[in-house]
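Here the complex is missing a single protein chain, while all its other protein chains stay put.
Chains: A, B and C, in written order; residue numbering restarts at 1 for each.
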Amino acid sequence: MRYLPLSDADREAMLARIGVPGIDELFAGVPRAAWRAELPDLPLARSEMEVERLLSRMAARNVAAGSVPFFVGAGAYRHHVPASVDHLIQRSEFLTSYTPYQPEISQGTLQVLFEFQTQVAELTGMEVANASMYDGSTGTGEAVLMAHRITRREKAVLAGNLHPHYRAVVENLAHMGGHEVVALPPVPVGEDDVLALIDDDTSCVVVQSPDVFGNLVDLKPIAEKAHGHGALLIAVFTEAVSLGLVESPGAMGADIVVGEGQSIGNGLNFGGPYVGLFATRAKFVRQMPGRLAGETVDAEGRRGFVLTLSTREQHIRREKATSNICTNSGLCALAFTIHLTLLGTAGLRTLARINHASSVKLAKALGEVPGVELLTHAWFNEFTIRVPGSAHAVVEDLAAKGVLGGVPASRLFPENGHDDLIVVASTEVNTDEDRAAYVAALKEVLG
Amino acid sequence: MRYLPLSDADREAMLARIGVPGIDELFAGVPRAAWRAELPDLPLARSEMEVERLLSRMAARNVAAGSVPFFVGAGAYRHHVPASVDHLIQRSEFLTSYTPYQPEISQGTLQVLFEFQTQVAELTGMEVANASMYDGSTGTGEAVLMAHRITRREKAVLAGNLHPHYRAVVENLAHMGGHEVVALPPVPVGEDDVLALIDDDTSCVVVQSPDVFGNLVDLKPIAEKAHGHGALLIAVFTEAVSLGLVESPGAMGADIVVGEGQSIGNGLNFGGPYVGLFATRAKFVRQMPGRLAGETVDAEGRRGFVLTLSTREQHIRREKATSNICTNSGLCALAFTIHLTLLGTAGLRTLARINHASSVKLAKALGEVPGVELLTHAWFNEFTIRVPGSAHAVVEDLAAKGVLGGVPASRLFPENGHDDLIVVASTEVNTDEDRAAYVAALKEVLG
Amino acid sequence: IEEALSYETGRADVSGIDFGDLDGEADIELHLGGLERTEAPHLPGMTEPETIRHYVRLSQKNYAIDTGLYPLGSCTMKHNPRLNEKMARLPGFGDVHPLQPVSTVQGALELIDFVATWLKELTGMPAVAMSPKAGAHGELCGMMAIKAALEARGEARSLVLVPESAHGTNPATAALLGYKVASIPAREDGTVDVAAVKEKLSDEVAAIMLTNPNTCGLFERDIIEIAEAVHEAGAYFYCDGANLNAILGRVRPGDLGVDAMHINLHKTFSTPHGGGGPGAGPVVLSEALAPFAPLPWVVSGPDGFDLVEHAGQAPDDRPFGRMTAFHGQMGMFVRAASWMLSHGADGMRQAAEDAVLSANYIRAALQDVMSLPFGDQPCMHEVLFDDTFLEGTGVSTLDFAKAMIDEGYHPMTMYFPLVVHGAMLIEPTESESKASLDLFIATLRDLAMAAGRGDTDRFAGAPWYSPRRRLDETRAARQPVLRWTPPPPTEPEPRRDAAE
Partner (left out) sequence: IEEALSYETGRADVSGIDFGDLDGEADIELHLGGLERTEAPHLPGMTEPETIRHYVRLSQKNYAIDTGLYPLGSCTMKHNPRLNEKMARLPGFGDVHPLQPVSTVQGALELIDFVATWLKELTGMPAVAMSPKAGAHGELCGMMAIKAALEARGEARSLVLVPESAHGTNPATAALLGYKVASIPAREDGTVDVAAVKEKLSDEVAAIMLTNPNTCGLFERDIIEIAEAVHEAGAYFYCDGANLNAILGRVRPGDLGVDAMHINLHKTFSTPHGGGGPGAGPVVLSEALAPFAPLPWVVSGPDGFDLVEHAGQAPDDRPFGRMTAFHGQMGMFVRAASWMLSHGADGMRQAAEDAVLSANYIRAALQDVMSLPFGDQPCMHEVLFDDTFLEGTGVSTLDFAKAMIDEGYHPMTMYFPLVVHGAMLIEPTESESKASLDLFIATLRDLAMAAGRGDTDRFAGAPWYSPRRRLDETRAARQPVLRWTPPPPTEPEPRRDAAE
């Protein structure tokens, strides 16, 4: 077997050195009743060529986003990732290294994480950031728990337009942990009543902007009200590129900022792996979950980096840890850092403006299709339209015509009756031809 | 521009340091008459995304070999290259390093070349090999010149079934260098008269096996006759995998063995870059063209490798060099070495047998198609069939049906009248379904 | 060679990305509702050549499996085949959106279903939740299923039993769900005593969380009895699957009475660790827990595959909630599928056997110069030494491990598990050749003998030859510097060009 370096002769020599007649003796500690004589009921080993053929056939049964006019967003976004990013993350020394617990021989990963933390803090307008979470949704769950620890309260208020998967994660954690969650219903147009729900029992308010329908939300009044009641504002985003153009949550008063970093450096991957961004104020750092890289010096006084503040973590604190998390999304964070380093402040701003322009063009064009109504007034690169009839059917019909036109709101909120809404994203990868194809297909479908 | 690190501010600071007002002053040595004020008449810089889109569109206008049943050979062969090979050759330290002239910081490349030379010598059954040539065809040209230097004669005899491009390269060099070449016409079936042409003026006989029609040639009688007249036998191959199953040219008496190494580790690439393999006897080494890595020790007595015997080469000997060559096909040689190291003796033998089996199956199946005649009796993974009518038309008709069925002999030898022959290769990448598709398509085309 | 931070060499006005024709697009009228960013983030930009060099040089400061043996016990650092990376990058897997119409992602759902099917067969369990993002997330998922099942029974138990030797994630997970943690001591031989378990069992116990094979490298020999006792007490058996690599294809957790077990695809199934993640932690579930599996999941029907994303779509099930957005770590599933297909039933079993064989080979070859806390018994895929052999030498476990760095090796896992003093846990995996193991053994013998001789200089200051020497972790924690900040402005010095 091409991945197993021991030959039968090696195995025999090793058994002899150990002093046992066969491999079975090494499994002597396993109760006999649990031994499986026969192999698992699965096919035998295959060649690389065969595996490639089988998996390529499976892959070919999917419509790759890049092969069609593509406008799906709602929490994951198709952007162009430079070839150099994927090249660098495949370097053996990054790809096949472990968590940098031995800093002497892990300075590469550690310095990258330190750069990453700085970038995330800058992007979100916060003071400190951790070395990443699994993704935006689980990061949001952790943020709520962190707010509970800080405020010593246990009631979270969720805005209605928080991504429903994020909301589900928070609710699940709350339910399981015995906390309270008050969640508002989604409001595609206009504002929800989040302000009214904040009281002196509130631990935190969780608000997403751009929200799941694409609306930009002014967080300042919410922060003000929350702070007035001793609650924290947790600001959530799913589109990191928006931070290049839209006011930062930090500047609007957020206490914890959490979001999805996939848009920068990472592909769609059918939903994972992604990279959760997590930032907060310096004073809360010891309540922050997740791994942290910090600066220090070595025995010769040279600057170096280590994982630090691990007394918060499970492998030291066990049941008293701030979180049970013990990985970050290292390789995705590396991709994020490299892509953002390539962009720089200037590049990110341009990219963000191009995204906005791309969606403005599409929004106008779709809004002019007879029967279609553009619902969103202020957005970044994603907005919501109302179509006559079932949005689900329209999206399916568009797909049949080779256009992936967005996400029907009914898939996100099946119980809230928004059956005629489609959430539509347009980024720098979309061309004028893509947009024209969408408009044409939509006219046909509706016509 | 994303590849140019100097900013305008940098440029100004640098000009100031140099002490000139502008860049034009640095071009003062260029005659004014040669200055071009305007930019070249070409498009301006494009983004990575745009370049990717343009080139992907061009690429999509080709039929990729892997997307159809594919049986084209005649000098280049489709084999499966493990993913690890392409990963390793893209390591920055291999991909972006220069010729290893500074051995202290080039031991990686040098040791690989030393391994490569050993592998090529073993594969060909010879004593020494160089660090590679551009490809098999130019290597054959160099081999003939080398034979001239060794024998101090200037007449080369070429077998009729030498690949016509190889023959053209040798003839061109001979014509330009004032040497003589006697080349026989191609003989799809049976043997040519190469033995009869060898005389005391003959510097070398050049024979390919497997030849361009796929026939295996017993080199022993030719070596015997050549040696009897003081001439050298140059054995040529275009399918390196054949050496895993077919008697080595060295064992059959060849003095120089030269061939194409593309089959191992390298893709089709529409004809290049490939890697020329070149091996000979130890006594001829100082007449050998091309780069050589050799073993030595460093100042502390540790084993190390250097480029050696460079007194043969152009950068030292100038007009007295053995060749003007000053590159090898380093990265392709690396791919070859890695793939062959993965294979090992056992793996190469199995691969070769699978190739043979694949072509035997196809040959039998095609030979049973009404109207088709199998011409080849002893072959490795390639053979020739006769079809009724124009082979060129048949191959085009097959292509229209999505089968790339081989090379019409008329494309190789337009002036020799073999208009009804197709040279067909089948390797480990071809499945039973591929072969069935070929048979079915051929029946339709002929039917 | 030193490599500065990107924040020190990059420039905010420089970019390594061109936008070409799109540059003009940036000038369009804004529809931001007045929420335009007021202060630009400070992000250093670099052109592509600078970026490549920066990160290539940083990478060169890392140790990796591709550069040497990685004997980290409990971490299963095995070879990551390059085929897996290639497969994960097929556009049909890598460039597919999680919310595309189901009709356009049939192959993606098939892939998830494929991995699920193999995991169920390999573990002998009837169900699997695919969405957890990593091992600890899988633990959380499994314990949530247990809590949901208890709630469905109308029980609110308060206690979770965890052996001393457990990974820290186990108690942390239990605590996250509001459970109290009761610790179970290890027996003399390193395993959990069924009697000790029975003693702690009551109708307040929700579950036991056991690692098997355990973190001492031993198979819990009483595991079946323990499971029976746990079930008898109305509790559930959570198994930490971190060490599945030892038994793959030979022992099925389902046959041991396990109710839930997470599977680290990045350990057993070779998806790359990537400097600390991403992982993937599907959880297999017993019949008892299967109905509570979280959303979403894949179902197959006559018309192909479909996704259950909402409770309303599955009236017969009682999903406890959602672990994460979307469907889990698809990119990792593809890599794991590639590994599974490549190995097949025979190769996976062989891999487990080779892993166990290699660990025992190291055990046998080092037992005379290092010390085995639990005597001369076979281990599973990792072997645990303690620091008895270092007693009186002035060399600590930490020193010993750091000295390995100078010999070209990554240290083994140190000071874990907590049940032995100065633990050194070595896991070679099945990926090492005999020659590689022999060299590793010779190196460790040499170090052990040097320690025995009192050659403390070699240890106290180690490592000497790494990119950095020992780092001051206390300083890092006491005065945390967690991000770059601009240096304080200084008096402008007279301009001094490097070129002068």
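In the analysis below, contacts are C-beta pairs under 8 Å (C-beta built on N, C-alpha and C of every residue); 3 or more make two chains touch, one makes a residue touch a chain.
Just so we're clear, the structure is a prediction, and the values are computed from it rather than from any experiment.
Student: Considering the full assembly, with which of the depicted chains is the omitted chain in contact?
Tutor: Missing chain, whole complex, touching shown chains: A, B, C.
Student: In the complete assembly, which of B:Glu115, B:Asp211 or B:Asp255 touches the absent chain?
Tutor: Of all options in B:Glu115, B:Asp211 or B:Asp255, contact with the hidden chain holds for B:Glu115.
Student: Contact with the hidden chain only, please: which subunit A residues?
Tutor: The list for subunit A reads 1-5, 7, 17, 45-50, 82-84, 86-87, 92.
Student: In the complete complex, the non-displayed chain touches which residues of subunit C?
Tutor: So the residues of subunit C touching the missing chain come out as 1, 9, 18, 47-50, 52-53, 56-57, 60, 65-68, 79, 81-82, 342, 361, 364-365, 408, 431-433, 435-439, 441-442, 497-500.
Keep this in mind: only the chains that are shown with their structure count from here on.
Student: Report the inter-centroid distance (CA atoms only) between subunit A and subunit C in whole Å.
Tutor: Each chain reduced to its C-alpha mean, subunit A and subunit C end up 19 Å apart.
Student: Using mean CA coordinates as chain centres, what's the subunit B-subunit C distance in Å?
Tutor: Going by mean C-alpha positions, subunit B sits 46 Å from subunit C.
Student: Would you mind pulling out the distance in Å between where the CA atoms of subunit A average out and where those of subunit B do?
Tutor: Going by mean C-alpha positions, subunit A sits 47 Å from subunit B.
Student: Which positions in subunit C are in touch with at least two other chains?
Tutor: 11, 13-17, 19, 22, 46, 48, 52, 56, 81, 83, 85-86
Student: Which positions in subunit B are in touch with at least two other chains?
Tutor: 2, 48-49, 82-83, 87, 92
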